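This report concerns only the one structure given below.
With one protein chain removed, the remaining protein chains of the complex are shown where they sit.
For reference, chains read A and B in written order, and residue numbers begin at 1 within each chain.
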Amino acid sequence: MKKSILPILTYSSIIAVPLFLFIYAISYIFAAAYMYVPIQALLGISLAIFCISNGIELFVYKTGTKNVLRLSRHEVDQTKSTISHLVGSKSTKTITFNVKRFNNKEKQLELHKYKVQVDKFTSVLTALLKVKSHSDSTLSIRCSCNMGICGSCGMEVNGKPVLACETNVLKNVKEGDEIEISPMTGHPMVKDLVTDFDDFFSKHISVAPYLERKNKEEQYNAKEIYNQSNDDISKFLPYSYCIMCGLCLDACPVVNTNPQFAGPQALSQGYRYYADSRDQMGEARLELVNAPEMVWGCEFAGACSDACPKGVDPAGAIQLLKFEVMKNSLVGNAPDNK
Amino acid sequence: METLKYDLIILGSGLAGLSAAIHASTISKGKIKIAIVTKLHAMRSHSVSAEGGLSGVLYGKDNKDSLTLHAYDTIKGSDYLADQDAVEVLVNGAPQEIKFYEHLGVPWNRTEDNKISQRPFGGMTIPRTAFAADKTGFFLMRALYDTVLKSENIDIFHEHYATSLIMDKNRFNGMFTMDIASGEKKLLLGNAGIIATGGAARTYKLTTTAYSSTGDGIALAYRAGLPLKNMEFVQFHPTSLVPTGVLITEAARGEGGYLLNSKGERFMSAYAPSKMELAPRDIISRAIITEIEAGRGLVHEESGMSHVLLDLTHLDHKKISEKLPMIKEICIKTLGLDPDNDPIPVRPAAHFTMGGIHSNINGQVMSGPSGPAMANLWTAGECGCVSVHGANRLGSNSLSQCSVWGRITGIGAATYLMKKDISKYDESFSMKFAQGEEERINGILEFDGKNNPYDIRESMQETMDLNMGVYRDRIGMAKAKKELQVLQEKFKDIYVEDKNDVYNTNLRDVLEIGNLLDLSQVIAEGAIARNESRGSHALRENPKRDDKNWMKHTIAMNINGKIQLSYANVKVTKWQPEERKY
Partner (left out) sequence: MLEKESFDVRGREMNLLKTLNYDKEAFLHLASFRVLIVLSIFMSAMFFANILFGLFGGYIKAAIVLAWLLITPQLYEVMKAFSLITSGGFAFGKMNKSFLDLMREKTNKLSYKVLVALPAIGIIIWIAVLAAFIAV
């Protein structure tokens, strides 16, 4: 119960402030003057609680944010052309790729321009690999499957986090036949378009993202399959589509302003295992996420679900998880069949 | 250079590698130190792209299915080149793997009465492929990676590229790796090793595989003097999306899809009248190419590629959303076509490497064409060749193979390591080797020749596509061999543009291209020598199977820089070779 005091204050003030504003306006409209002072007092109290609890939540729990790099843009304008190898292709267009590459020696984002010939089906990844093969081999990109399932090629195209292998060039071209590419600034950057995932992986591990059974030997020896219906599966299925691409953390405004926040990916996986009827960790799972930098850091901006390429809906998962945590800390043990 | 010491080093983090780690850790009760070395992040291995399913006889009595039938289907599918004792191990072990994965959290599709659903697949008499939507490989990888995180004794080395195996007197001592993110060289010493790096289909230009499927483990073993087996058998998956080559799963045909030519006919009736679209993959790929060559194919406007059509429009839309959602998303995102309403353009593309590192039934790497087996090195998954798939693999048998041999090699390595008085790695020998290897890699970084290594890669891939494809002929293969030799010479005079330590993908690509070139030469050599058509090796000049002279495995070894071929017998137990008709 103690852990939940701050979220209880935060959320009740978020409900109380509009409630009292509404009552004040209604009393004002109907000229019920005897209500003004009491409601104004309640409003004052709830505003104060609102300021203090949300202020602590947002601005104080950022301890440990060290060495934030301030970037200034420094342009290295190199316009290099890339020969097209599109044999038999009818309609090619020349597009200028404005690639902001992170220079790890200068610790700056540098703008490099490359001209590439693309056709109707060329993806951003294919075009960048063409640049790498024929124009500038020093361009570092992370890629593997080319079909949007491995999650390696996350980057920002025109400021929006996307998977490069799934992003069509011609559908995303801006005026002047230009397209902007940059690394995901919502993750620590290593070089060019490559970001570091260590932080991301450790946040994932912190929610115990695996199926726990009380009888570990039985889990390993697997004599009979667990009894689970299609209905049970549909409770957690979309949340299990997560490919760990990191686009949701790049999109999340909370992660970008407070890197201590666990992030939508880890929390959605926490919910995925909680909602799986085969998992037997129960209440302990809710305890893991019941912290200001875990589930309570989420402000339901919803940018993560928009960015997710697989439709995992982490924002939805986190709100459902918040409800479960609150229910558990107020009502008691999570029931066995959830 | 950092030196790190482990008991077991697993190279590769796909299904085989991760399951080997879990089994080794559980059997040893967490006592042995395991390192998983992978050149990507561990959960991004190419195994995630597997779509169709995992085959296993789960409900034999209910379905009128049996282990014997699964084994027969596999052996007939392999065109009688599979080792039959190994196939029996595969079919016996597969059902347990399905249950094991279910216990790790995989959401297998279920029937109305909560049993695991199984669907029809190519070459299988009875439906026995368990599936999780059409992202089976992805779900298996998530469950395995998440389970690996439970163990404290497993260290994962993300983005570490292994450049060399350290072998001394037929013993594995460890491997030399490069941390891609920092450029730091790390020597990993281990008392046992498992190679599970996957296949080498990136030797071809049109391929369903990831950019990372460059056969590094196979090439490392080859250069270390270990034998490779059956490399000339490369499976071409019949339905890859035009123009990108992305895989459209066999399950699309399993759920009832039709293959149509330009006349709108289901042309498979002429090639496999009883199985139609569910014949084994080599037969369908050849059928598609034959139709295209006879002028009954269509041409894709943008890319100029010839193709046929995969028609799913007559299927229930809800069924597609339930069992084939990912291919629907891919078609819409790539081509703007919805499979519910329009047929999709497909053609064969390089997909799977039936061949690999020569191993015995326990997954132990053999030190020569007929053994003896190495004491402390195993191989599992696509990069190993036991051989269970022979000359052609049936769909959904690969996930079974990776899981079963992941378990066998993991338990084998753990049992070996728990014995008393096993000899340890030779540290001084390894250090000396590592110093030489570091100089070699730094030397490659300095290369300032005149050839672009990416151009060499593209030429190699085009040559392989043209001459070592679904149909092969003597003139084409000889041309390929000559061109590959020219490319090897050119490769000695390349430039490496990126001279930095940090995240040098240029250097990593150059090392991969070297591996691909070596492997493509082995593929060509084996194909030229095999004077028959069997499974996925289709020789135009000799379209018949020759059991009398050629029912044997091709073994290729690196002797003084040259490829030397020899042959090994196929193990036959119960099933005598017959004509392969569907």
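The working rule: a contact is a pair of C-beta atoms (placed from the backbone, for glycine too) under 8 Å apart; a residue touches a chain by one contact, two chains touch by 3 or more.
Just so it is clear, the model here is predicted, and its values are computed rather than measured.
**Q** In the complete complex, the chain left out here touches which of the visible ones?
**A** Its contacts among the visible chains are A, B.
**Q** Of the residues A:97, A:121, A:201 or A:241, which one touches the chain left out of the display?
**A** A:241
**Q** Touching residues of chain A against the unshown chain: what are they?
**A** 14-15, 17-18, 21-22, 24-26, 28-29, 37, 40-41, 43-45, 47-48, 50-52, 54-55, 58, 62, 65, 67-71, 102, 104, 107, 158-161, 185-186, 188-190, 195-196, 198, 234-235, 237-238, 241, 251, 253, 255-259, 299-303, 305-308, 310-313, 315-317, 319-320, 323
**Q** Tell me, which residues in chain B touch the chain that this view leaves out?
**A** Touch set of chain B with respect to the missing chain: 2, 179, 181-184, 317-318, 321-322, 325, 328-329, 501-502.
Everything below uses one rule, namely that only the chains that are shown with their structure count from here on.
**Q** Just how far, in Å, is the C-alpha centre of chain B from the one of chain A?
**A** So the centroids are 33 Å from each other.
**Q** Report the residues of chain B in contact with chain A in the complex, numbered from low to high.
**A** Going through chain B, the ones touching chain A are 26, 40-41, 43-46, 48-49, 96, 99-100, 102-105, 107, 110, 112, 114-116, 135, 138-139, 142-143, 146-147, 149-150, 158, 181, 210-212, 243-247, 301-305, 326, 329-330, 333-335, 452, 454-455, 457-458, 496-498, 500, 502-506, 509.
**Q** Spell out the part of chain A that touches chain B in their complex, as residue ranges.
**A** Against chain B, the touching part of chain A is residues 85-91, 104, 119-121, 123, 129, 132-134, 136-138, 140-141, 143-152, 166, 168, 190-192, 194, 196-197, 201, 205, 209-211, 213, 219-220, 222-230, 233, 236-237, 240-244, 273, 276, 278-279.
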